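A single protein chain has been removed from this complex, and every other one stays in its place.
Going by the order they are written in, the chains are A, B and C; count residues from 1 in each one.
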Amino acid sequence: MNALDVAISALKAIVILVAVIQVVPVMIYVERKVAALIQDRPGPNRVGPLGLLQPVADAVKFLFKEDPIPLNTNRLLYTLAPFLSLLPACLVIAALPIADKAVLFGKEITIQIADLDVSLIYVLAIGSLGVYGILFGGWASNNKFSLIGALRSASQMVSYELPLGLATVGAVMVYGTYSLREMVVLQDGTLGGFLPNWGIFYQPLGFLIFLISSFAETNRLPFDLPETEAELVAGFHTEYGSMKFATFFMAEYMNLSTMAGMMTVLFFGGWHLPWITDQQVLDWVGSQNLLCLIQVVTYISKVAVFLFLYVLIRWTLPRFRFDQLLHLAWTNLIPLGLINVAVSAVLMYLMRGPA
Amino acid sequence: MKEMIFALFSIITLLTGAGVVISRNVIYSAFNLVLCFFGLASLYLLWGATFISMVQILIYAGAIVVLFVFVVMLLNFEHSSERSQNFWIILGSGIGSWVLSLFLLRVLSNTLGASPYQSAAPTNLRTVSKLLFTQYLWPFEVLTIFMLALIIGIYLLGRPESEGTQS
Amino acid sequence: MAELVPIAILLGISLLLCSGILLVTQILGPKNPVPAKLGTYECGVKPEGGAHIPFKSSFYLIAVLFLLFDVEAAFFLPWALVYKESLSEGPALLWAMLIYMGLMAVGLIYILRKKILRLT
Partner (left out) sequence: MMEKLTSMVYWTHFVSVALFGLGLLGFLIRRNALVVLMCLELMLNAVNLILVEIAMKTGTSEGIILVVFVITVAAAEVAVGLGIILNLYRIKKTVDLTSFRILSG
């Protein structure tokens, strides 16, 4: 590990982090435009052409707002809480494999911040820490609505972590590794000649469970019980204003893109184009760096499709009731996750190749 | 270099561990406990035990301390200020744990620290998993039955008040 | 070891980002605290009593059941890692996991039958 390696890792970390943070303004704009489209109104159209500068205006407004700390709050935890939810959201992206490798400065650079051998568990573990920001934020605000929102949100997040974990167990079984990178590499090529060799065709039920749980994990509609404007004012961030509120917001959208990335990597072949192997693409374009670029674009477009799905569902489905939400997790998704693992195990045993 | 980082994380672990013990407010204790588990997880990482390190974060920081924080929030701790313990008890416990720690450190250095045995191959996670499900299968299944008993016990302990009067 | 350096760098950058956000709002935002602004907002009504009211223990039950099932689910991870390569060695691992899963399912069915997750 020499200085060049460290510099390259730092550069990768900064570029990927900034790229993921850029998801936030884009998502804000897309979300508002899609909402307007669905509700038959123009949406943001004043700031810049087509309202494209609206997110910038929002950000500037957040920065110049007063940031009062209400009385009777626990000042330390109140200030720390937004960052406790932003930090895990920033850290979790280290494990996502965005593309294979590029050759720069005569070195092979993997387009992934850290190639851990347990990156899948890393994502699950760091992702489960986001709950602290919400719990501490709600508790330190000294507000009944915040506290109820925080408790609800935390119960929801912990309940849906289980199906999320069980869904990934299926993927681990199929690929026999924890490394997200190796999983993507194994998804190259075609399955049976007519399907892309993607995880969803091995684990359809697992994907469904993962998709539903990811909505709840990121506190999105139809599972946005923590925020339920009509019941709880704004949930755990009622007392937050200015950039602290925006920080919760940023964390939410970054988690969203992480979840979309996880689905892409686990079930939709990561950086692979469908039906075409990497080797074929490499033969056509003839350069490793160009291939890497194509892979990055493929990955980003797959993530974008999932993000759009999130937006679409948010504005078309009604909200669950809290007991229905927990009911869904404990009586449907967790048993389904267990059945998925059992059925996959039995099928894998029955269809095992000759030893 | 690696040893320096190890020392740094050791000190972080110890400081936050001390924070758990001396914090007046329970929620600060819980917060320090999370940081302490993080420090321990990084120590495991530096030893090369990646899986255990991640499980440490997943279960300890992600579930056990969440449970602690939940209970702190469920109970009303606004007015329960903890009186400090009798001075003689503090003194006695302090000396007692100090002496015991010195003794343990001595024992550990004499047994583990002195042994020059160093394996060539690092512990492989696949070997560990296979052993857990073959050679150590029965302890593992006993643990499962233990967990089952635990679930029933938890229900009996934590059921809502209205049902508690029936039995 | 080598793969830990990028994570440490990312942690450092994220910490910088967080403190930067905090600092920028402190510098740029106006400061004009008035009692109405600093009070607790509960729909504009004066707050009744303290905010840290005791809650139903159902929330505790959810958290504790999550803890137990999280531990049980964590055992699937090492098993799933070696399952594929153990297929050629006979069904020993399959049976081990089916027994385990059966016991876990008994626990799950027990808590579902007791309906302790009702929050209404």
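The rule is simple: contacts are C-beta pairs under 8 Å (C-beta built on N, C-alpha and C of every residue); 3 or more make two chains touch, one makes a residue touch a chain.
Keep in mind the model is a prediction, meaning the values are calculated, not measured.
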{"item": "Interface partners of the hidden chain - shown chains only, full complex considered", "value": "B, C"}
{"item": "Interface residues of subunit C (partner: the chain not displayed)", "value": "57, 60, 64, 67-68, 70-71, 75, 78"}
{"item": "Absent-chain interface as seen on subunit B, which is shown", "value": "2-4, 6-7, 10, 13-14, 17-18, 20-21, 23, 26, 29-30, 33, 36-37, 40, 43-44, 46-49, 51-52, 55-56, 59-60, 63-64, 67-68, 71-72, 74-75, 80, 82-83, 85, 89-90, 93-94, 96-98, 100-101, 104-105, 108-109, 112-113, 117-123, 125, 127-128, 131-132, 136, 139, 143, 146-147, 150, 153-154, 157-158, 161"}
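Basically, only the chains that are shown with their structure count from here on.
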{"item": "Rounded Å distance between subunit A and subunit B, as computed from the means of their C-alpha atoms", "value": "29"}
{"item": "Centre distance in Å when subunit A and subunit C are each reduced to the mean of their C-alpha atoms", "value": "15"}
{"item": "Residues within subunit C bordering two or more other chains", "value": "1, 4, 50, 52-53, 55, 59, 63, 65-66, 70, 74, 77, 81-82, 85, 97, 104, 111"}
{"item": "Multi-partner residues of subunit A (at least 2 other chains)", "value": "116-117, 121, 139, 147, 151, 154, 158, 161, 178"}
{"item": "Residues on subunit B engaged by subunit C in the complex (per definition of touch)", "value": "2, 45-46, 48, 51, 55, 58-59, 62-64, 66-67, 70-71, 73-78, 125-126, 128-130, 132-134, 137, 140-141, 144-145, 147-148, 150-152, 154-155, 158-161"}
{"item": "Residue numbers on subunit B that touch subunit A, as the complex places them", "value": "27, 31, 34, 50-51, 54-55, 57-58, 61-63, 66, 69-70, 72-73, 125"}
{"item": "Subunit C-touching residues of subunit A, taken from the complex the two chains share", "value": "1, 5-6, 9-10, 12-14, 17, 63-72, 79, 83, 86-87, 90-91, 93-94, 113-117, 121, 139, 141-147, 151, 154-155, 158-159, 161-162, 165-166, 169-170, 172-178, 233, 238-239, 242-244, 247, 322-323, 326-327, 330-331, 334-335, 338, 341-342, 345-346, 348-349, 352, 355"}
